[in-house]
Each structure stands twice: as structure tokens, then as C-alpha cells.
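First up is the structure itself, then whatever we jot down about it.
A protein chain is absent from this complex, but the other protein chains hold their places.
On to chain A.
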């Protein structure tokens, strides 16, 4: 067994665990293949179970023979372990290091995890494309489900089933695919029932420096326009970046070839810039010593809030084009797997009340992130404490969640779920016992046989016992389009993630509990009053009948 080789010292006694805002715990440290466990062997103190996959980086220090390991986690928590004995400490540190950086996906915990609950609804089957296509069919017959990518050869990052305009045949799709980066030809992302406008997504067109064109691509996206109508292409890159892309074979839609479309360029940062932004932000949040001015400077310098603003603004723009301008929209950046998905998924939350329910939000993540081929495995390999050379890590999904949180803050009654769901998704995207976020695309997940070998996150979340934690007590379905404010004054730092481990939440938890109580008490009274009223009404009718009989 490979793990045993990596674990030099499986057990150390007398280890002291320090966590912010919690009492220190002394106990026995155990290393297993997937967990770091610290137990005081007393019933009263909570044990620490930490997934190795959650460990972002470690540091070790020695004072005499007492070693200290600082463990920095992907969920941004920082803990300290004091380990007596230099050798033990070194052994533990190197084991953690090795176990938290396993290369092989199939050695990950989800492949070993056996749920302690009965899987009632298999999350792997909860959101299949056929089902969402049925919904679409009930609204319009302009679209069809194409199997052109059945074996993932046309576009390795797309799922096997794709929704495309009815009048475009598979042959045209193949040609369009060859004209788009990574084969990601334009496909349907969202259908706006209210005015039959659509949002599509793709990757950049491969125009190159000599202005290549592709009739099939043009025909494909024009097929989504009503007669005489025009559409918008939202390119998530600045015009300068898009121009530069030409030199590498990419580019953007030339006006002359797409006369029915108007292009708008936005400035969503590329993934390596976002990763840098996250690192700086977390550094600022963890810096305990700084003064007031350093804090705001550092927050500003991290650019995180600017990124949130830019992404949210672009999503609002897409939603505005669809809902207000009555125009169809095509969204793309470079690869179409990052900023594109941020924009299309946020726009749907703004436009579509269904996406603001728990089920609908899960479906959205499944559709617009997992099946749409956001490379979770690559993007979430490391988080804010990574000190190695960055590869393709980037907090693209975290930024999306942050934007959702911003909208949630501005419309606290319009979402069925609360902040906890968003934080939970952040955690599981980076380290999880479930297989949902493993792999980079549908094809990879198929090869890994995740649906057979691992449990889906949704199987767990959708259990009534778990769901309760994620419900927003203030929720009242709101069928309107919700337009958030993107002004800097309106956008807040997401403390629930970034300051989560640097604050005591006692007072905030208390406030949340009180809110739940107020609403539950109200509902309870309503029920009582209603049932009493019914009883009274019934008594009254009986009364009348008696009187009538007389």
C-alpha cells in the first residue's frame, strides 16, 4: 500500500494544537492515508480531522527539541501543531507534505470514502442534460440536442450532449468547432423565457492575424437571432488583449463577418492574475500587525474587490442585453472555461429565479461549471498559501461564489439558500470526500468512473438533514430579475470566507439563530391561528346547521 510508505511516524503523543479563537487541545496526532487526526481522547473536546487534500502548504520551526508545524489549508485556515521530538516532527512534516501533494487522482480520498449515510437520491443522476433539455423543449422548438461530441473528439472539454440551434447540422458544428479555441463552438447556455432571447457561450474564434473566417460559425450564431434582430458578443477580455490573441492564432469576431452582432469588450482578469490577487488578499486578511491604513492599501492592492466588481458588472451587462435590450448574447473570453462561465452563470442568477433555489443553483453549477468544462482539478489544486510555482491554479470558481454572495447580500430575501451553501461549495471545490469536483471535464470524469467509484456531493447536500443548514429563513420566492448594485460602496469583503478563521462568530451566530427563531415563531403562530380559525369556522357551520334544522 503506497500510503504506508509515506507515513514514517503514524502516531505521536503529546501534540498541542493551536487554533485561533479556540482553546488549545493536547492529544495524540495520527496520520492516515487521507487524514491528519488530532484527538485528545476526551469526549468533551472536538477532534481535528483534516483532509490531507485540504493542506495547501506547511512550515516547520524548531525551538530546542520542540518542533512546530504550521499547517495552512486550502479553506484558508491556519493551524499550529507543537510536536515534541525533532525526529517525530520532521517525519510528520514530510509525511504531510507527501500526502497532501499526491499526483494521482485515483489516490484521492473520494475513491476511498464510504458514506455513513444511505444514498437516497444519487447526485450523479440528479442533473442530466436530457432533463434540462426537456425543460427547454417545453418552451421552444428552435433547439436540438446534438450528439456530435459523443466520444469527446470534437471538443474534449465539452460534454457529450450539447444544445444547438435546430437548423444547424452536425457537420456544420464540426466546422465551427475547428474555428474555435479548444473546439468550443457556440452552444446554448440559457434561454430567457420572458422574451425568447438566448445566451450562448463559446471560446474565442481562431481568426489569427490574417482574419480567417468560418461561414458555419457565422451561420451557427446567426441562427439564434430572430429576423431583423441583432445580438451582442460579450468578449470578457479588453480589446488590447483580444488583439494580442490574434498573434497566437486566436482573436475575435470581425465586424464585417458578423454584421448582425455588436461586440463589447470587458476586462476580466486572466487566471494567473486572479491567483495572485487571492494570495495578496489572504495575506492582507491574515496580517495581524498592520495598522488601519496598511489594511485598506493592501485590500486595494490585492485587487480582489475590483475583480468581483468587474465580473459582476459583466454579468449584469449580459443580463441587461438579454432582458432589457431584448437581444441575444454570445459570451466568450479565450478558452471559454473561466471568465465566460463566471459571466454566463451569474447572468442566470440575475435573470432566472429558478437559479436562486437550492436545487436550481446546484443545477446551475452542474450545467455551467462541471459539464461546461471548468477545469476544477487544475484551478483548485492550490489555494492562497501555495508557495510553489503557480501552474494553472486560479480562484475562478471562488470569485463566482463571491459574486453570488454579493447578490445575496443585496437581495437577502430572494435566495432559497444562505451563505453556508456558498462556503461549503468553496471548501468542497478545493478538498472533499466527494467526487463531484474531481477531474477537469466530463470526459475525464468518465474515465475516472467517478459516478461508480465515488459519492456525489449532491447525494449528501440534498439529504433533508443537511439541507436545513443551507436554507435561508428569509426566503420568499421572487420572480423578478434582480439587478445588483456594482458600486464600490455596495460591494463588501466576503468575511465568511476571508476572515472566517480570524474572528469569533459567536455574536454573528447568535444573531443568525435569533433571526431563525423570529421567523419560525411567526410560522408556528400562523399555523396555530389558521387551525383555530378553521375549527371555529367549522363549529360555526355546525351551529348554523343545527339552527336550520330547528
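Some points to look at:
Here is the rule we use: a contact is a pair of C-beta atoms (placed from the backbone, for glycine too) under 8 Å apart; a residue touches a chain by one contact, two chains touch by 3 or more; residues count from 1.
Basically, contacts and distances are computed from a predicted model.
This complex has a chain not shown, and the name its UniProt record holds, of "Myotubularin-related protein 7-like", "N-acetyltransferase domain-containing protein", "NTP transferase domain-containing protein" or "Mevalonate kinase", is "Myotubularin-related protein 7-like".
Among A:77, A:175, A:213 or A:262, only A:262 touches the chain that is left out of the view.
Which of A:63, A:120, A:227 or A:487 touches the hidden chain is settled by the complete complex: it is A:487. Interface note: of A:119, A:139, A:196 or A:525, the residue touching the hidden chain in the full complex is A:525. Across A:126, A:313 or A:451, the single residue that touches the chain missing here is A:313.
Residues of chain A that touch the chain left out of the display are 230, 238-240, 254-255, 262-265, 285, 288, 290-297, 299-300, 303, 305-306, 309, 313-314, 316-317, 319-320, 323-325, 409-414, 474, 476, 478, 480-491, 493, 495, 499, 502-504, 507-508, 510-511, 514-515, 518-519, 521-522, 525-526, 528-530, 532-533, 535-537, 539-540, 543.
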